[in-house]
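Missing here: one protein chain of the complex. Every other protein chain is in place.
Right after this comes subunit A.
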Amino acid sequence: MDSRDELAARLDACQKCNMCTAQCPVAKVNPRFIGPKGLGPDMERFRRGQINLDETMLDDCSNCKTCELTCPSGVKITEMILGARRAASKARHKNTMGLRLGLRGYILGRNEYLGKLGVIWPTLTNQVLKIKLVRLAIDKTLSISKNGPLPAYGKPLKIQPDKVGIGTNTNKQVVYFPGCYTRFNEGDTGRILIRLLEHLGYKTIVPDFHCCGLPLEANGQFGKADKNGRYNLELMRPYLEAGIPVITSCTSCGLTLKEDYPKLETSSAQLIGAQAYDLFEFLWQLHEKGELPLDFQEVRASYGYHPPCHLKAQGIGTPALRILGLIPGVKIRNLDAGCCGLSGSYGFKAEKYEKAMKIGSGLFEAINVGAEHGDFQSMTTECGVCKVQIVHGTGIPTVHPVRILAKAYRLID
């Protein structure tokens, strides 16, 4: 550990410059939020004296990690806040968090089970969730905003268990971690991704993973999140040990695999960080090795691109733009106009819906202005819920970038 890491590990590295709060999308719209510096390093001093905060206050942080990217001294601000939430969740009986909010946290954290229920009869679920009265009832009973853009369910992505075993040709195999959104809401993206990897000569294994755990964590269900992590790591273990990469198409699942899983106490936790790849990060690596076929057909389309917060937090740049830049005809504008506001399930919560929309307003404006200028007709972004929020805020059609690549390879129309 160098001197800078040592400092960062200690909260003394915080110089109180307030830049994190100045950049925090939540503090901008919510005067009651004391901001990342206040909730993170400042309050940490009290917490070290065993003075713990009310969980609802900690819950104002949307976990977008902008503060960590902003801090000039490398202070792990979100990590401190999450640690405090974890501690507060253990002492839940002592705080004022209501039963209703507890139940909401339980439900929003269980997007995997909701997904499994939702896809039994997706059209029915979607129709029911469109009924205003139903949404009002959910709003009143669970404080889940009646206006929030709950994603629709679709034909689920089937798991693809590894029937033949790993074998010897490990360098042409990948494990795909689709994440709940792709699995239950947008199975098409997953199916396209698998076809694409097949096209590149890769056998894709999709074990029956549980939710990565991030929504559970974001809704205060830390124990269950860790359990999911350990379960998933156990499923990954033989592949990780054989050096097979694990690919994600959701940037939040990807960040969880890279950032949170290595902290779990299992043997495969040491391996996952280095072997987890965002799809385009993986494809770029192939390209650098000269293994990515470049026989693209021209795709005449222009897109605006929104880099999700949890992609930025991975510290890998914008590999999707690099790959899409190889396709003749494709024009992409990287808008990079801030957080969309939804932050997983944050924007679904009744008391946070309007703030989430305000957070996203800068992005919506950039999209609308760009579309009016004729810079692009549609948007593209890796994150499923960013996509849902963009469509909700602007009405502009939004696709996962893998679709554009699949088009260039003539895999889809």
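Note that a residue touches a chain if its C-beta (ideal position, glycine included) is under 8 Å from a C-beta of that chain, and two chains touch if they have at least 3 such contacts; residues count from 1.
Please note the rule applied: contacts and distances are computed from a predicted model.
Engineer: Refer to UniProt and select, among "ABC transporter domain-containing protein", "Aminomethyltransferase", "FAD-binding protein" or "Nitrate reductase", the name of the complex member that is left out.
Structural biologist: "FAD-binding protein"
Engineer: Among A:138, A:313, A:340 or A:383, which residue is in touch with the absent chain?
Structural biologist: The single option touching the absent chain is A:313.
Engineer: Could you tell which one of A:74, A:102 or A:238 touches the chain left off the display?
Structural biologist: Answer from the full complex: A:74 touches the omitted chain.
Engineer: Looking at A:299, A:337, A:350 or A:383, which makes contact with the chain not pictured?
Structural biologist: A:337
Engineer: Using the document's contact rule, name the residues of subunit A that touch the chain not shown here.
Structural biologist: For subunit A, the residues touching the absent chain are 2-4, 17-19, 21-23, 28, 31-32, 68-74, 255, 257-259, 262, 272-276, 288, 312-318, 321-322, 333-337, 365-366, 368-370, 373, 375.
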